[in-house]
Structures are given as C-alpha cells and as structure tokens.
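See below for the structure under consideration.
With one protein chain withheld, the remaining protein chains of the complex are depicted in position.
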Amino acid sequence: MKKQNPDMDVYIINRDIRTPGFKELLYREAREKGVIFIRYELDRKPVVKESDDGTVEVIVFDPVLQKDILIKADLISLQTAIEPVSNKEMAEVFGVELDEDNFFAASPEKLMPVDSTKEGIFIAGVANYPRDIKECISQARAAASKAISLLRAEYLLKGGAVAEVDPGKCAVCCTCVRTCPFGIPYIDHSRGAAYIDPLLCKGCGICVSECPGKAIKMSYCSDEMLVQAPAVLLKQIA
Amino acid sequence: MQEFKPKIVAFYCSNCASSAAEISNKLGLFLPENIKLINVPCTGRIEILHLLKAFENGADMVYVVGCQEDSCQYINGILKLKKRVAHVKNMLEQMGIEPQRLEVFSLYAGKGQDFVNIANEMLNRAKQLGPIY
Amino acid sequence: MIVAEAKPIKEILEMIEGFNKILVVGCKGCVTVCNVGGAKEVAILASAIRIAEKKKGKEVEVGEITLERQCDPEYIEELKDIIQDYEAVVSLACGVGPQFISERYPEARVFPAVNTKFMGGAVEHGVWAERCAGCGQCVIHYFGGMCPIARCSKSLMNGPCGGSNHGKCEVSPEIDCIWDKIVRKMMAQGRLDELLKIRPPKSWLTARDGGPRKMVREELAK
Partner (left out) sequence: MTEYKSGSNLEKVLKAGHFAFTGECGPPRGANVEVVRKKAQYLKGCVDAVNVTDNQTAVVRMSSWAACLILKEEGLDPNFQMVCRDRNRLAMQSDILGVSAHGIKNMLCLSGDHQRFGDHPEAKNVYDIDSIQLISMVKKMRDEGKFLNGEPIDVPPKLFIGAACNPFAEPLEFRVYRLAKKIAAGADFIQTQCIYNMKRFREFMKRVVDMGLHEKCYILAGITPLKSVGMARYMATQVPGMDVPEELIKRLKEAGKKKAAEEGIKIAVEQIQELKEMEGVAGVHLMAIEWEHRVPEIAKLAGMLPRPKVE
C-alpha cells in the first residue's frame, strides 16, 4: 500500500509479530517505508469508536511515548486469529493424530512435513498450522505429488521390516491394538485374530515385543536372532 | 591369573543411536573389542527375555542405547524399554546379580563421541564388577 | 477373565530350592492375556531360573512348555511323556492349573508361579480391575448395572456408607466408591425410587460361603 501511495499513514496495532524465513526482510522494508507498529498489552487493549463525523477513531496506548494516541482511520482491517474447527471427528475417521492445539499433527518421522501420522494420508496448509498463502500452495503441491506417486504406482514396494500376526497363536487380547504407536493393528473378526496391514506397518517392532502370546513375528529383527545373537557374538571374545 | 576380559552386549536402535555410531566411526573412534553390538529398528523392540538371554549366555554387562524420550521416531519405544529395564534390574537383584550390570542410555543423533564414551564407561564398570558367574 | 499376578522371582527360587530338573508350564488362556503365564512369560521365568542357579554355581535343566489351557484334562495329558523327567513342575496358570496337574500326576511336586487374584477386565493397557466376586446370584440390574458385592469394600446392598469420600472408598483412594457411581447414575436417570427400596439380606448359599461349588449341566453331562 505504501508503494501505491507513499504518504498514506499505515498503523499496525499488534500483540505479537512473527516473521519466519524471508518475511523478516518485508518487516524491515515496511518499517523503512514509515509503517508504524504499535504493540499493546492485553490489559490495555486499543479502543475503536465511531466519531460523530462518521469516521472511525482508534485510541491506543503507545509504549514508546508512554501516552494514549488517537488515530482517525479511514479503513480498519481486523486480523482475526486462526483456530482449528472441531477436527476431532475427522481425525477419528482417518485415524490420524491431532497435535496439542487440535491441528492435524505431522508425522513424527523426520523430514516428512506433509505426511500425517498415518501412512498414505497427507496434510497441507492451515490444517497443519497457521501459515500464509504461499506456503499453503507449496505444501498443497507437495502433498498432491506424494499422493500421485502412490496412486500411479502399479505396485507398491515395501521393506521387509514389517510385523506379521500368526492367527493360530493370537489370543485376540488387543494388546497390539492398544500399544501400536500408530494404531495400525485391528481385530479382523473374519480371521478371529489381529491383523497388521503390511503397507501401513512402520516396522518398529513394539507390538512384537508387547504381544503376550508371542503371536507376532518380524523376520527382519526376529526373536530367534535376538535370543541367539549374544551367544554367537560373545564366543568371538577370546 | 589371566586378565579378566569382560563380555558386553549392547543393543542400539537404528535411528539416533546408529547415526551416533556412524559418526563415531567417521571420527576414527572404535569400540573396545569386548563390546558386541546388536541393532534393532527401535529399542521398543527389545523384550525382557532378550535382556535375560544375554546374561544367560554369559554376558557380564548388557546396555541399551536409544533415542531421547521425546524424539523417538516410534514415539514411545524408548519409554517402554526403560520400564522393561527397570523391571529386569529388579529381577536381577532378586536373583543375586548386581543390577548395575544392566543400563540404558538416551543419545542424540549427533553424539558420536558419547557413543564411545558410554562404551568405555560400561567396560570400566564391567571390570570393577568382575565376571557374572 | 481370571486376572493373576506373577509371584516375585525370589519366592519362586526359594520354592524350587534343591531341585535340578524343573519344568515350567505356561497356559494360553487368561494368564496369557494378563501377561503372567503365556509362552513369553514361560521363557522369561526359565531364563531367570537358569541365571540364578548358574550364579550359585549350579547347572539346572529347565524345560519350557505352554499348554492351550490348564483347565481341561486333555491338555494336562500332554505332559504325560515328559513330566517324569523333571523333579519339580512350576505352573504359570491360575490356581486351577497347578491343581489339575497335581490331580493327574500325584507324585509330581507342583508349584504355583502366579498369585490368582480376581475376575475382572482391562481398564487400560497393563491395568486390570475386579468386577465379579462369583457370588452365584447376579443382581447388578438393581444397581444400575454395577455390582456392589464385588466392588464395594463392605459389599453393601443399601449403600453408600458414611465413609464415601469424593467418589473414593474410605479404604483407599485407589478404589472408586461404587455406591457413589450407582447413586449418581440412578438419580440422574430418575430411578430414586429403586434406590429407596430396602434390599433384603442376600443369600450367600450360592457363593463360596455355601461351600465349594460344582456346576452340572444335565443336558450336557453323561
């Protein structure tokens, strides 16, 4: 706005300003062009009044001048906060986790910003946390490309490190359902046992170790290996 | 008397701990010969039985190296393991074995030097404690 | 299900003191589900015994087997060919298991490795709570679907007593006052009249007080 009309007075009355990434440059440019930033405290909020001549007046306490100042404004734009709508229900439908502020949580795995906590479900934009348009668009593209790469593939390759339930030994006790950090195992009543979808399984082995009936095995890091390895290795020490 | 060479088994997870191990290799630091490494996808994979079997098969010292409690890729693997280690320590005590023969550590990925320091610390403790049987 | 807790290793080691050949017998029923007596626990106990005895300089032979259940004779029968090779048998099943083994193999020295506690269910992973005392005459429908016999420390039929404290039992903050729940639920449902009915003294004939019980299903038994 300052570029269009340099002598226009612009005031930004704010509680707090974050300028991640290159936005710091924008912030500096705005100050250089004379935009005035006024920070207010919660207990001394700015007051907006309609004056008799039809214009709008704003009274705000300026911490620098330590005085109230009055601004006769032609236009006021209110920047409302971004809060998540009730995502709980949708999160349950897709079986994804919410973070502590009720936004959709990104995957805990490193370097996977557009993956949700569930394999094959992606998140982009403000659903993950408040961000500006540019970032939303770039995230949307990333999510779309990840989705396409899944859908286009004729078959999906999956590493061997996955847990597998042996229905014969499964006591259907729900331990794996309760303890899997990603909520992947479920009781498949047609099998009468728990079932772990190999594509979803992240191969951490926590369910294998928790299973009381030793019904889940993981060939990549099997019980036989873990039990016999010490004996074999320790023989190498003279 | 032939000098006591402790036998030590170390479990380490393939995230924070293994990257620390790689860094220690790059720094040219190598683990003492007495320490045998067993890799697991996550420390949460290690069961009470696996810890006991190591002792049963002659290990004088067993320790586990895993991620920080709040940065485990599988969220609560290290937490579950720490509970199991506490349980096994209690069992060892009841069986007349020094609980200090079992230990667990949380490492950051970049801590190559710590990976080796831990190994040496465990070696010294094993020497002090002497053979298990 | 039947919920049990593992006996401390120390206590089990004292029981099998002096025996060199020990058979550890697990059960795939309730004790597997509550993590005290399944195949996994059999291996852990066996390994613990070997380590402890080795520490005392003794070499012991510890056998490991997990039966489908220990409350059906056919599965106890599966021990027939191996039990005489052992001097002591440690059963990880509920109280029924060690007794079924002793009845079938009178000369065997049988030891319980778990303390059987109650009939209950999982309230969360790793936590089980008592729900039924097996009194033989179920009346939970009088109490909003909750049983005061099993879940009130004084088994009151006309509770709550004066000791109910912020929804907890006077005996311990770990125990919910079941009568607090019953009263709040039934009053919320407008069933105060049912609460005001004086429940007559209960007949304990059908419970353990009436003597050890047997159940015969005429249409099934020979």
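Order of writing sets the chain letters: A, B and C. Residues in each chain are counted from 1.
Here is the rule we use: a residue touches a chain if its C-beta (ideal position, glycine included) is under 8 Å from a C-beta of that chain, and two chains touch if they have at least 3 such contacts.
From a predicted model like this one, the values you see are computed outputs, not experimental measurements.
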Considering the complete assembly, the absent chain touches shown chains C
Would you indicate which residue among C:Val123, C:Cys138 or C:Val171 is in contact with the undisplayed chain?
C:Val171
Among the options C:Val123, C:Cys138, C:Leu192 or C:Leu205, the absent chain makes contact with C:Leu192
Had the left-out chain been drawn, it would touch chain C at residues 153-167, 170-172, 177, 180, 183-184, 187, 192, 195-196, 198-202, 204
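In the analysis below, only the chains that are shown with their structure count from here on.
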In whole angstrom, the CA-centroid distance of chain A from chain B equals 33
Separation of mean Cα positions, chain C and chain A [Å, integer]:
45
Indicate the residues of chain B shared as contacts by at least two other chains.
47, 49, 53
For chain A, write out the residues touching at least two other chains, lowest number first.
179
Where on chain B is chain C touching in the complex?
47-49, 52-53, 55-56, 91, 94-97, 132-133
Complex contact set, residues of chain B against chain A
5, 7, 9, 33-34, 36, 38-42, 44-47, 49-50, 53-54, 57-59, 72-77, 80
Show me the residue ranges of chain C that touch chain B in the complex, using the header's touch definition.
8-10, 13, 40, 43-44, 47-48, 50-52, 54-57
